[in-house]
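Heads up, one of the protein chains got dropped from this complex, but the rest are sitting where they should.
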Amino acid sequence: MELFDVVFYVFAFITVVSAFIVVFSRNIIYAAFSLLFTFFGVAGLYVLLNADFLAVTQILIYVGGILVLLLFGVMLTSNVINVDIKTGTIQTVPALVLVAIVAGSLSGLFYSTWKDVSAPETSVVTTTPALGKMLMTTYLLPFEIASVVLLVALIGATFIARRST
Amino acid sequence: MAEQILQDLQLFYPELALTATFLVAILADLIFRRTSVVVSGIVMIGFVVTAVLVLGQSDLHASIFSNMIAVDPFAHFFKLVIIISAILIVVFSLGSAELNSPNRKLGEYYALLAALTLGMMLMAGASNLLMMYLAIELSSISSYILSGYTKEAPDSSEASLKYVIYGALSSGLMLYGISIIYGLTGSLDIYTINQVLAEGDISGVALLIAGVLTLAGFGYKISAVPFHFWTPDVYEGAPITITAFLSVASKAGGFALMIRFFKVTFIDSSVVTLPEGAWATFEGFEWYHIIAAMSVLTMTLGNLVAIWQNNLKRLLAYSSIAHAGYMLMGVVVLNNQGLAAILIYFVVYLFMNLGAFYVVMLVANKTGSEDIEDYKGLGARAPFITVALAVFFISLTGLPPTAGFIGKLYLFAALLNSGWVWLAVVGALNSVISLYYYVRVFRNMYLRPADQPGPPLVFGKLQTAIVLVLLIPTILLGLYFTPLVQLAQASVKIFGTP
Partner (left out) sequence: MSIPLHYYLGLSAVLFAIGVAGVLTRRNAIVVFMCIELMLNSVNLTLIAFASFMGDISGHVLVFFVMAVAAAEATVGLAIVIALFRNRQTVNIDEINILKW
């Protein structure tokens, strides 16, 4: 087993286990912090897949943005002093059955469709210049529309969360 | 490249006008903080300008911004439906008592209305999976905020939360479907995907699962069963102007997107032995069976549950679910006749559904209630308004001589012509069921006396005029419909398809 394989299994293990904790933990703080490990695990997998720019973006946006936002949400709506914040009953058995069915059928599908795909023999190259070029040419319109989406979210979120006077 | 972009921009004026409207509205809201009249005026002017620009785009046939957006008669038709309903919604909003309460600022409301309209117009033309996703998200995020706009009403923010959660779930499912399609074909451009599929050797099962997952996103936008769960709560909790807008324009955008996606991506254009205007699916991927099942479920569930509703907004929500089911029948037949029938139905639906919502809003402005029980004796208190509501309901049922009849007639004709008799029978039975719950409202308005007789409801000239603007087409299109039919038949041309 090469080092590359070991690294893959380590990241995969971190990702799956922490994702399980997010869904099955009764404590919302534990859930939020294990989500941190999921995001890091996925970012690690991006690096293995040669997606350097997106791995960094993943950490900046998901960990630096979304996770912090979620933690703010938790703290604004719960009793922070009491660390043991219960979030109600969890239907563990039906949830596990659901995970098994969905994951099983999808992996089966993927295995049967893509089992023969061999890895391309490419050396490690950075994707950032190509990505930047695409955003300014082919994907120029989506890039501009995304800015409208963000502006809408910005205005809307401040409006909704603002205390009505 | 730069020259190409400048050239493409000339075909993008309506959307540019809407973006400008959105930005100017935000700035105006910052300057004129006290009054929202300025912002509503700006948005109104922006919408009218956009409508004029859309009208100027008839009979274009192009694909712009590296195949991101198609500008074709099909998109043109849906853009017209969307912008006309947007203008009407601004007019409705100006007279809504629910929105214009003393300490509410409406600046953001009108600005976001422009953003929502932009999202829907992009949905009408999007021809790249990435662009489709972005257009859906732009319209979704704006509608989450707008449906929770009356945030001090508890059911408004609850509706909004439900909307966000279902929206995020279905866009997640859709993205997973998109990612599988990308893996199978190596492209996000629907024309390229079609070419790759036409070459064959793509796993049918994988394609089917990807198609169903992607359908979750479209099904959510048109509120088709089983992606409809958000609809009743959001329609009831949101401000009624937004409910009316979502029920017409959001559905229009969703249908345009879905039809374009299926028609361009999953239609085999190499089959030549077909009658004029018919389409052929790829062998081993007969997706129309799924749409047929969805259509039956959607109209049956919508109509059956509507029977038990006591809140008129909720009743209209279920009725709009049922109408999505009727329109889906037009996709199943796989030919241009069915497509034209959907387009005709949309115009008809625009007037009758907005009309019904407007009357419900007018009554709620005066009585403060949307409960069917409170409509007892209303026939005597507000004769004109109730007659108008009765006409809209007759049209929604699909009885002659109203426009709704013409809409249903063309749909059923398309079904019978291509041999879908059983589906036509299910549709007809559903129309009979729908008569039952509309009649319940008539009975309360005309036959039952009110528990406590109230004074007559008096409406202003402007409000009467708006009702007439919606009422006249509802009747007129039932009697003289040739121009509408011709327009619809000319608008079935989708870019990139034969």
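A and B are the chain letters, set down in written order, and residue numbers restart from 1 in every chain.
Quick note on the criterion: contacts are C-beta pairs under 8 Å (C-beta built on N, C-alpha and C of every residue); 3 or more make two chains touch, one makes a residue touch a chain.
Quick caveat: nothing in here was measured; it's all calculated off a predicted structure.
Trainee: Given that one chain is not shown, which residue among B:Y182, B:F285 or B:Y446 touches it?
Mentor: Selected residue, touching the omitted chain: B:Y182.
Trainee: Residues on subunit A that touch the omitted chain in the whole complex?
Mentor: Against the left-out chain, subunit A lists 2, 4-5, 8, 12, 15-16, 19-20, 22-23, 28, 31-32, 35, 38-39, 42, 45-46, 48-51, 53-54, 57-58, 61-62, 65-66, 69-70, 72-74, 76-79, 82, 85-91, 94-96, 98-103, 106-107, 110-111, 114-115, 117-120, 122, 127, 130-131, 134-135, 138-139, 142, 146, 149-150, 152-154, 156-158, 160-161, 163.
Trainee: Using the touch rule from the top, list residues of subunit B that touch the missing partner.
Mentor: 129-130, 133-134, 137, 141, 144-145, 148, 151-152, 154, 157-158, 160-161, 164-165, 167-169, 171-173, 175-176, 178-180, 182-183, 186-188
Operating definition for what follows: only the chains that are shown with their structure count from here on.
Trainee: So in the complex, which bits of subunit A are touching subunit B?
Mentor: Against subunit B, the touching part of subunit A is residues 106, 109, 112-114, 137-142, 145-146, 148-149, 151-153, 155-157, 159-160, 164-165.
Trainee: Residue numbers of subunit B touching subunit A in their complex, please.
Mentor: 1, 5, 19, 22, 26, 65-66, 68-69, 103, 108, 111-112, 115, 118, 122, 128, 130-131, 134-135, 137-138, 141-142, 144-145, 148, 151-152, 157, 160, 183-184, 203, 205-206, 209
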